[in-house]
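All protein chains but one are shown in place.
The letters A, B and C name the chains in turn, as written, and every chain counts its residues from 1.
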Amino acid sequence: MSTSETTTEDHEHPSDQKYMQIALLLAVITAAEVATYFVHIGAALIPTLMVMMVVKFFIVAAWFMHLRFDSKMFTRFFVTGIVLAVSVYFIFLTIFEFWTKG
Amino acid sequence: MTDTMSEETSTEEQRPLGVYTRPKGGNGWRDWVTTVDHKKIGILYGAAALFFFIIGGIEALLIRLQLATPNGTVLGADMYNQVFTMHGITMIFLAAMPLAAAFANYLIPLQIGARDVAFPRLNAMSFWVFLAGGIFINLSWLLGGAPDGGWFGYAPNSGVVFSPSVGMDFYAIGLQITGIASLVSAINLTVTILNMRAPGMTLFKMPVLTWMLFVVQLLLVFAMPVIAVALFLLMFSRQFGANFFNTEMGADPLLWQHLFWIFGHPEVYILILPSFGIISEVIPTFSRKPIFGYDFMVFSGIAIGFMGWGVWAHHMFASGIGPLSVAAFSLSTMFIAVPTGVKILNWIATMWGGRIKFSAPMLFSVGVISMFTIGGLSGVTHALSPADTQQTDTYYVVAHFHYVIFGGIIFGLFAGLYFWWPKVFGHMLDEKMGKINFWVMLVGFNMTFGPMHVLGLQGMSRRIDTYSPGFGFEAWNMVATIGSFIIALSVLIFLINVVVSVKRAKGQPPCPPDPWDARSLEWMTPNPTPEHNFDEIPTVESLDEFWHRKWGTDEEGQIVRVATAEEVCQDGTATGVHLPSPSYWPLIFAIGLPFLGLGLIFNLWLTLPGAILIVTSLYAWIFEPVDDPDGPHGEHHADEKEVSEEASDV
Amino acid sequence: MITKAIKKTWLALFASALLLVTGCAADAELDTLQPQGPTARDIDKLLDPVLIIAYVVFFLVFGATIFIWWKFRDRHEDEVFPTQVHGNTKLEILWTIIPTLILAVVSVFTLITLSSVNSTETNKVMVTVEEESVLWEPEVVVVGQQWWWEFRYYFDGLDGVDLSDARNLPPADIVTAGQLVMPTGQEIELSITSRDVIHSFWIPALNGKRDAAPGRVHPWKLEADEPGVYFGQCTEFCGLSHSRMRMQAIALEPEDFQTWVDQQLTDQDSDLITDEAVARGLTVFENQCARCHVVNGVNDETSIGADLVSNAAPNLTHFMSRTTYAGGIFNLYEPDGTIDRTQLEAWIRNAPAEKPAYAEGRRGMPALGLSEDEIDDVVAYLETLGAPPSSFIIQATEVE
Partner (left out) sequence: MSEETTTGLSHNKLAMWVFLGSECLLFGALISTYLLYRNKFYDGPAPGDIFDIPFTSVSSFVLLMSSLTMVLALSALQKGDIRNNRLWLLTTALLGAVFIGGQVYEFTTFIREGLGYTTSPFSSAFFTLTGFHGVHVSLGIVMIMSLLISSYRGKLTKKNTETVEIIGLYWHFVDVVWIIIFTVIYLVPNPTS
């Protein structure tokens, strides 16, 4: 927390070109995701889907939301929210035996 | 709230479309309803909270009257259920939380050396929305019955089938409204603490109170959405027939319990941490020693806030969650005693070897140390999950949480009231009456809640409107009831103290700026705090900056005075300090919300005026410049060099 | 940890303190500190030492405060400062670690108790059902509803019994209300569920509590050392008459339990009715009561229910064999064994006046508007339902 006194306002924004490339990448991943609906890949399905989801999430947050370039403080709040939510609701679903019976 | 950020028109030359004349200052009621000054808002929070505290207290007295004797007939079963539900809701959401908000609003900007909060108008909105929510919930008494499902509102008992009156609708919607207030205020204060510290005030030079309040705001930011979802699910179930708790269709009633307590447990730390912060300011001041182990104090506060997220199911040891879950939550709960214990012991160590003045605020603080410990220890006995299956839903739990709540929160907040009263109002409360206030309250409190331990272990259930003779409950219930009236007497003494002290101070000059030889920045301003807080924002070099400006050490290491308080304190006469202008819109926005609620409950047409008020006020708000060029502070512009723009656009 | 002597002293101190505050502990039927069965005793054994730790911690904190009060209070009005101590990392670490260690020990014992409380170990019991001996794995289905408890015995075991919908349970061998009858010295397994809101089943002398939640079946267990009547109270807030939702566990010697089972297994034979008032009472029952209540031999569970949210009212087949009724708040018998007719008539005349309910919301027994004659008749009929229990039970269940 004590390292928060940083200023990182002036950063270079990626070019429009870069944004397009990222969008293209996102589109490709989405296509791959949708493809799993038609092509059956068995037990690997859910892990694959999760990986792709997390990657997309990460890309949007890092590039479109500028977390890559912006102050760490923003990342910290967002990550705290995500980590709290994931861990609390993971435990919540575990108590309901969601993973074994859901 | 995101909506309000959409457009900022920070400077406006002429008055364009949609910008209305702003209220001018002044000192009448109009000034109060349009104020955006964090100090006035703090006072408003405090006054409203004390008002609701008395309402909640009167409800408590009714509970105690009903339970004084077996087969009591003061309230019927139906009325009793409404009264105890409203007692819990009122005390938690309308008294304890806003009283803490009063301190947060008033003191955070002062303690970090700021002129206001980050978003002054949002701050005003938070208060009015809270008040609207509080009034809205209490309107249920007149409009068809108050909530009757307990403050924890367990499904499916809170559903329409089992609670057909409108009470639980008021609960679901009203708490949603106060929730908006808490969330907005929490975001506001988070930004304030991070962004508006005086030069040199690093996070680890912030007073412990500000730190604890910071942790509280973060807990609010992350906990409020969880209760919001729970209340939405309840509201949609009641209003639109959703099946979240319809067990006939396979819904699980434990869903509500989890969501409620995922919020509910962080909530209890939201309630207690401000009080911990307050006494961390009071105890060093009157012990004439710095706080013992500042870092540990801060980190234990953070640890408590953090661990508070992993213990919620300790409210559900009998609910039928599996034994593994029970075991896990049992252990996680126990270890919360560790950081809390660090605090208790550090306060003791702070006092140890001190030269202590047991003034009224100090008495209340010492009260917290010992009384909270009792409650904390009974909490640990709850954490033994097998034992808790005997204790849960008995008066033993009621004893536990009133010891932590009354012995921890209320005593702490009273310490704060006595301590900062001169800062806020410019005169002291009577010390002697303050001491009497403390002793009467201590006796009454222990008489009321001490016996509840015994009652609980003897098997008296919670939330029962009456009990039969022959279970051995009679004597202690009577003692508790008498005790509760002694508490009421102590509160009355406080109120009389206020009246007497205000009368005595009439026509007198305000009390000196530093009556307690205090340590933190807020005391660098004169009493009462001037509207602009600091004439000049101080540059901070150390923790307890103000104290270090007064005292130094000589060659032999003795503490010697280097300056008098009067020399260090600012005189509050600066002009030309540019402050945000008052605004009507926060109030008007807040008035809109209860109409939405009433509309959902009674007649959808009622949402129309609500929506109109909300949309208009938001629109007008967005177009309203933060500072009106011809606003009440216009005259200050003569002296431009002092202008410092602290407040942002929203 | 602590030597036995110190432990004893503390226990004695603690016990005397408790006795002092508990006062007349004799009539504290719900007391959690007087266990009468193994599970409750395990719990008590876990709590006692922790209470002692709590006392010690409290007296240390409180003692320190008092000492500080006496020693460090400022008696001078000068500007002399005490030594400015900012902290002491060693001390801080010390008082982080000591509570951690204490709690680590406590948590081990908690886990041990938790596992023993959750383990089950039932021996089958021989019961005779319709002249045939069956090996009954002692288990009872406990169903909560506003504002009374139902107990269902399935002697063929619960394996094939679908408990997922409590409003629609398969027929049981014995269905009774308010009083759970069980053999002593036996661990009885409970399957707890609910027909409406959440309730909580609690017999403090025998075990802690476990919620009864609709749509869920929660396992629990009871065991009593000695024959006796053990009081209980619904502890989860369940609406209007939550405070009037009580129950008892009645533990009987195995032989007496068998006698009780034999009685319960006989249906009412309406053909045997000779008394005219009773016959008229039966008619009233069939016209007025049978749409909610079951008397085996007169109607059955499949024919009732439309009238209540919970779809169930107490089974009255052996009503007279109970000593309390209406959620355990009224005594059926005077201490001398005669029936308290006045109270029973009042109940049938206007139940909501005797016990708050939302009859108009189909919760609780409504006032049926019977004439006084009809009431007399139906009470006469009720008196034929089942045999009175032993006077020991009548006296032990006495509630006010």
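Going forward, contacts are C-beta pairs under 8 Å (C-beta built on N, C-alpha and C of every residue); 3 or more make two chains touch, one makes a residue touch a chain.
For clarity, every value in this text was computed on a predicted model and none was experimentally measured.
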| item | value |
| --- | --- |
| Contact list for the unshown chain, restricted to visible chains | A, B |
| Touch criterion as defined above, residue of B:Ala146, B:Val226 or B:Met428 at the omitted chain | B:Val226 |
| Subunit B, residues in touch with the chain not shown (by the definition above) | 1-3, 5-9, 118-119, 183, 187-188, 190-191, 194-197, 201, 221-226, 228-230, 232-233, 236-237, 240-244, 246, 249-252, 255, 259, 262, 645-646, 648-650 |
| Those residues of subunit A which, in the complete complex, touch the missing chain | 4-9, 13, 15-16, 19-20, 22-23, 26-27, 30, 33-34, 36-37, 45-46, 49-50, 52-53, 56-57, 60-61, 63-66, 71, 73-74, 77-78, 80-82, 84-86, 88-89, 92-93, 96, 98, 102 |
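Going forward, only the chains that are shown with their structure count from here on.
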| item | value |
| --- | --- |
| Between B-C and A-B, the pair joined by more C-beta contacts | B-C |
| Euclidean distance of C-alpha centroids - subunit A vs subunit C, Å | 51 |
| Gap in Å, rounded to a whole number, between the CA centres of subunit B and subunit A | 35 |
| Inter-chain centre distance, subunit B versus subunit C - centres from mean C-alpha coordinates, in Å | 39 |
| In subunit B, residues with contacts to at least two other chains | 252, 254 |
| Interface hub residues of subunit A, defined as touching at least two other chains | none |
| Residue numbers on subunit A that touch subunit B, as the complex places them | 1-2, 4-5, 73, 80-81, 84, 87-88, 91-92, 94-97 |
| Subunit C residues within the subunit B interface of the complex | 18, 21-25, 27-33, 40, 42-43, 46-47, 50-51, 54, 57-58, 61-62, 64-65, 68-69, 72-74, 76, 79-89, 91-92, 95-96, 99-100, 103, 106-107, 110-111, 113-115, 117-118, 146, 167, 192, 196-198, 200, 204, 207-211, 213-216, 218, 231, 233-243, 309, 329, 356, 358, 361, 363, 399-400 |
| Sites on subunit B touched by subunit A in the complex | 194, 202-204, 218, 222, 252, 254, 258, 262, 309-310, 313, 321-322, 325 |
